[in-house]
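Removed: one protein chain of the complex. Kept in place: all other protein chains.
Presenting chain A:
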Amino acid sequence: MGQVVLVTGVSRYIGGVLARRLAADPSVDKVIGVDVIPPPRDLGAAEFVRADIRNPMIGKVIAQGDVDTVVHANVIATPTFAGGRTPQKEINVIGTMQLLAACQKASTVKRLVVKSTAAVYGSTPRDPAMFTEEMTAKRLPSSGFGKDSIEVEGYVRGFARRRPDAEILTLRFANIIGPRIRTSITDYFNLPVIPIPFGYDARLQFFHEDDAIAALARGVTGTSTGVVNLAGDGVLTVMQAAAIARRPFVVVPMAAAGPLGSLGKRFGLVDFSPDQMSFLAYGRGMDTTVMRERFGFNPSFSTRAAFEDFARTLSPIVPSFDAMSGAVGGVAGVAQQVLGRATGGRL
């Protein structure tokens, strides 16, 4: 008999696509998708149940469906999509609490897969270049998604203590990016002019959305447990990413980042917490040895390829930038040709 999988957060991109993909998987018998709002995308063979994970009723869904694997993909990263910081925090923290309490009660649940984030490592100048799974943040994230994620992981550890028989897999994703998903980082690179903290050029890692779904599906059907960092190969710096996105950037002093961030929030352009500002200043890197060797997953997109795939979809908001960089490129190319001719190809 195959698995019965419960996926939370199916109305959002990753959850929805994951539910459809799992439903098509022959080793999975049944997929139950749960969210408070009906999914905008087709879930395929997956069954949608409108339920709130903040409500103890979720336990009934688990018990009635004989669910053996729970995928918690309902930790919301961006407050704008949840209707503000307060509902975001409630969905993330209270939702996880209730869901895990329901899982603990349901004896059928044998496996829990949690979609977590690299934000739990924080971002400070005292960070090591690469975080491994057993490292913790040098300075705990004080607000927003990072803090929520740390609390979520805390509840997951509590669940592991109370249900030692259950297999638990925590996947810490680097920033998921791609042509279809919308996150705060895609909003950021979608700005007409990208503000970069003055004097900093943070290292970023990205993970492609297709890889993220494949990794989650592998986590559901596989047997590996523990904590796994997931990121594409290599790093990009913020300025490099802006150049690839063909966007001009403007340097902003760190002191001005707060007011500017709240201004951007007011205009609905981008929603950035102080944690994300320090992330853009100091960056973060994750070691992915465990992902390759123990979890056995090789992402098909490197950090750069994932970002380029995303940047393809960006519409040129400032056409002059394209023209300018094209002109410089053209001048450089012609100059090289001319000089190559003049110097007899010694270049």
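In this section, a residue touches a chain if its C-beta (ideal position, glycine included) is under 8 Å from a C-beta of that chain, and two chains touch if they have at least 3 such contacts; residues count from 1.
What we mean here is this: contacts and distances are computed from a predicted model.
UniProt records the chain missing from this view under the protein name "Phospholipid/glycerol acyltransferase domain-containing protein", selected from "Phospholipid/glycerol acyltransferase domain-containing protein", "Putative spermidine/putrescine transport system ATP-binding protein", "ABC transporter permease" or "Quinol:cytochrome C oxidoreductase".
Touching the chain that is not shown, out of A:236, A:277, A:291 or A:306: A:236 (per the contact rule at the top).
Within the full complex, the residue among A:76, A:130, A:150 or A:215 touching the omitted chain is A:130. In the full complex, chain A touches the hidden chain at residues 125-130, 132, 135, 197-201, 203, 234-237, 239-244, 254, 282-283, 285, 304, 325, 328-336, 338-340, 342-343, 346-347.
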